[in-house]
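To keep things clear, I will list the structure first and then write my remarks on it.
For this view, one protein chain was removed and the others were kept in their places.
Take a look at chain A:
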Amino acid sequence: MTWLSQNLHIVWGLLADHLLLSVPPILLSLVISVPLGRLAAGSRRWRTPLLTGTGLLYAIPSLPLFIIIPAITGFALRSPATIITALTLYGCALLVRGAADAFASVPEDVRLAAEATGHSRWASFWRVELPLAGPVLLSSLRVVVVSTVSLVTVGAVIGTASLGTLFTDGFQRGIEASILTGIVLTVVVAVVLDALCVLAGRAAMPWRRTVSA
């Protein structure tokens, strides 16, 4: 506890860094995966290449990816951009399939009802398909949130500051309190972001409460 009170400002700073590295890839992978997932769900031709292609991304180990990305994009090795790009790729690896499953879960008769009542394709997507894909999409998103928050810590190995820095530093200098703080806070961040997703989902999908509650 004394270690923590003496290093509180450092811990706060690392917590902020951690959030700044976690939230953008989560949002980016959502924005990228929803249209790709819709495409995969709606087109037999695109389905296999999209799902296989993005699924394979997950097979790339994270440390090599942190090194390949700067080589391809020209970002600095330790820059947030490198971590954000890598984690967005991992997020998409999970979410494209999740989004494809989510759109496939929209009942065909509801899709037809939307068409019959004069929804344009655009209106059908925003007003009918996306909301009804919501529950399945949300459950994939929650997996991405938790995995992204934990993967951010790996960046500490290449020297990008985050809560992971508390473990790498703690190990090197033999400070148990630092290691413990890093672990606990990483879990807390994951749990809080996950809870926010659940709350946002409840607010955005009020009909669910009447059905499944």
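The rule we apply is simple: a residue touches a chain if its C-beta (ideal position, glycine included) is under 8 Å from a C-beta of that chain, and two chains touch if they have at least 3 such contacts; residues count from 1.
We take it that contacts and distances are computed from a predicted model.
Look at the chain that isn't drawn here: its UniProt entry, checked against "Fumarate reductase", "Glutamate transport system permease protein", "ABC-type quaternary amine transporter" or "Urease accessory protein UreG", names it "ABC-type quaternary amine transporter".
The chain omitted from view is touched by exactly one of A:42, A:55, A:131 or A:201, namely A:131. Of the candidate positions A:31, A:76 or A:110, contact with the hidden chain is made by A:110.
Chain A meets the missing chain through residues 109-110, 112-120, 123, 128, 131-132, 205, 207, 210-211.
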